[in-house]
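A single protein chain has been removed from this complex, and every other one stays in its place.
Lettered A and B in written order, each chain numbered from 1.
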Amino acid sequence: MVEKSFLVITEFDLSVFLVPILPFVASIITLIFGKSYFKDKSHYLPVLSLFLSFLLSLKVLYEVLQGKVYNFDLYTWVIAGSFSVGLGFQVDPLSAMMCAMVTSLAFLIHVYSIGYMHGDPGYYRFFSYISLFTFSMLMLVLSNNLVQLYLGWELVGLCSYFLIGFWYEKKSAANAAIKAFVVNRIGDFGFGLGIFMVFYFLGTVYYQEIFARLPQIKEAYLPILGYEIHVPFLMAFLLFCGAMGKSAQFPLHVWLPDAMEGPTPVSALIHAATMVTAGVFMVSRLSPLYVMSNEAMALVAFVGAFTCFLAATIAPTQFDIKRVIAYSTLSQLGYMFMACGVGAFSAGMFHLFTHAYFKALLFLGAGSVIHAMHHAPDPNDIRYMGGLKRYMPITYVTMLIASLSISGIPGLAGFFSKDEILAMAFFSPYPWGKIIWAIGLFVASLTAFYTFRVFFKAFHGEFRGLVVLHGKEPHESPKVMTIPLILIAVGAIFSGWLGIPEALGGGANFQRFLEQVVYHTEITIPNHSLEYTLMVLSVLAGLIGISVAYIIYVKRPNLERLFSANFRSLYQFLYRKWYFDEIYHYMFVVPTFFLARTVVNLILDTFIIDHTVNGAAKTTLSFGTLLRKVHVGIVNYYLISIVIGLIIYFAILYYLY
Amino acid sequence: MVSLLFYLYLSIILFLIGLFGFVFRRNLIILLASVEIMMNALIIFFASISHFRHDATGYIIVFFIIAMAAAEAAVGLSLVVGLYKRLKNIYTEELNLFRG
Partner (left out) sequence: MTGNDLAFFYLALMMILSSLFTVVSRNPVHAILSLLVLVLHQAFMLYLLGSEFLTAVQIIVYAGAVVVLFLFVVYLINLSAEQRFRVFVKKTSLFMIFFLLFVFFFFKNFGLILALNPQLQSLLPIDSSANHLKMLARYLFMEYLFQFELIGIILLVVVLGSVFLLRKLKEEKSG
């Protein structure tokens, strides 16, 4: 493919500017006036603004397809010496694609939320936050420098915190919000250091300048503790820390399953489709930096592969429908990082794109089910469901599409992107490509298994929830929820068709489009027959997973307990999520509390701070009691005190002359 | 012969009477009326100065004072009515909600 030369536009462009700003304005207005004025009409403004910004982003995408690229600064934000950061926008194939994806999903999920959140006391708050989130995500995607990316990065983290803890009166939700926030901070600390380092070595934070100056540090080494560390590796590693936090990769993956405490539309938009993919986006954006260091690529690939495997093993043991999907998100994110780690950044982005649709669809379908089950003691528990096919036909069909898509059944979006990743891994020039491929193939069958486990348990068999629902039967969700489901289902089928690989007669247009800006390793495919073999293998893996799930959960339900009964300790190990929560609890939380309660609380607090503070308080109090007597609360006394003041003033005047 | 001083003394006397009422009365309406008396004293003061010094600035200030007095009376009286609506009381000594 010949590199197309772009027409770079450096002037201010209103439509680019309006794409993120419209949701922001809607969010602020809704937040201020929502409580007392808009009330249950709070969704009008955010939905309208999201729709406009979706149209604008399509226009921008069209212009990018015509060969235009925007890169302009709105104004200079920070200047300190040689350090200068602008609030700028960069629209190129990568960000235009992300932009269209984010706004389309955000718009549909806003519409869905009208039905899902109906009657919630925090209705206006929800719409304000979710619009603010959309704004932050668009700022992240559209930025032309690392600092603005960091700004968006933190803002999406903040919105995620707000929305996970949306039902803050629930203790588990509040805890999950804090957990997500703190775990993300750990990653962001590394990310911040990475930005400092980029500035220190390259003297700029603008992407284009960074890429231009990268050759300078090709051979740079930094001595740390006696080791010479390759600078690009360290840079890539620190930046990847942020990606690990935001995209929930091992070892910072623990927050994402807990984040499912938030409302389901939030899980769909933030914790599946957009925010968690920010890490992948960032790695792709900075792909020229990552490919400079083989170690960094290996790190990305193996962290991705390990997370992928980890999550896929935990997911089949969970009973919370949203948690299962959350683990599946972890696992799919692992796929994306695997793709990045073998040099196929555009394949990773392609998977990101298709995954956004089918995963959002899975979540929204789950939300629809939860909506139907909301009278149950735990509406998320799949053990109460079953046989919902009869009651909720639309949800059933859309969930089926999403599940087939994620399992990699040919013709659906997930097939093309997952297959692309596996093929790229297999043919990658990096030595770890084959290992990654093997892990990916294995996880593909696991993915199909646990996805269909949920699907069969929820929609097939007998309905098990009659007792907890007191005999009431679940019903299909309102139109305002099912229509977005159908529209996203269309995306989950056809978004993959944008990038049909050459072996199947397509042109891999999506990847070619992105490769204009994203670095791509030359991956040569020796012959198509091998590729067909790989394709058949991955489809087979998916089919095996589905059929195993079908046998266990539909044909022979008594097999269900076989595994948990015979391999008790292994099952417990998986059910407890590899004991990561417990390990972190004893490694970090307990020592911190110990330190806080003994050293800080007993010694510092009681002896030094308390005495100082109490002394100040006591002094104030005694003055207060003295002055209290003057403060009688009767207007006339205040008036006479004005007169007394005048007397003093006149007396001074008189005796001065 | 009436000179400027006469007017000034009149103004001072009116002002002190207004101040007396302002400080001593306990009816909020009369308090506001006393403020009006003090305003009137000011009007005489400025008008007389202007008259005796052939300078229209004083008259302009009088004009503004009258406007401000109208505004002040409107706000003050609406406060009094609001107080009465909520507390059924307009006597300063009994409105001691702010007692420390």
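Everything that follows uses one rule, which is that a residue touches a chain if its C-beta (ideal position, glycine included) is under 8 Å from a C-beta of that chain, and two chains touch if they have at least 3 such contacts.
The model shown is predicted, which means the values in this text are computed figures rather than measured ones.
Chemist: Can you list, in ascending order, the chain B residues touching the missing chain?
Modeler: Those residues of chain B that touch the unshown chain are 1-8, 10, 12-14, 16-21, 23-27, 29-30, 32-34, 36-37, 40, 43-44, 47-48, 50-54, 56-57, 59-60, 62-64, 66-71, 73-75, 77-82, 84-86, 90-93.
Chemist: Residue-wise, where is chain A in contact with the chain that is not depicted?
Modeler: Answer for chain A: residues 634, 636, 640, 643-644, 646-647, 650-651, 653-654, 657 touch the chain left out.
Going forward, only the chains that are shown with their structure count from here on.
Chemist: Touching chain B in the complex: which residues of chain A?
Modeler: 627-636, 639-640, 643
Chemist: Give the list of chain B residues in touch with chain A in this complex.
Modeler: On the chain B side, the touching residues are 19, 22-24, 26, 28, 31, 92-93, 95-100.
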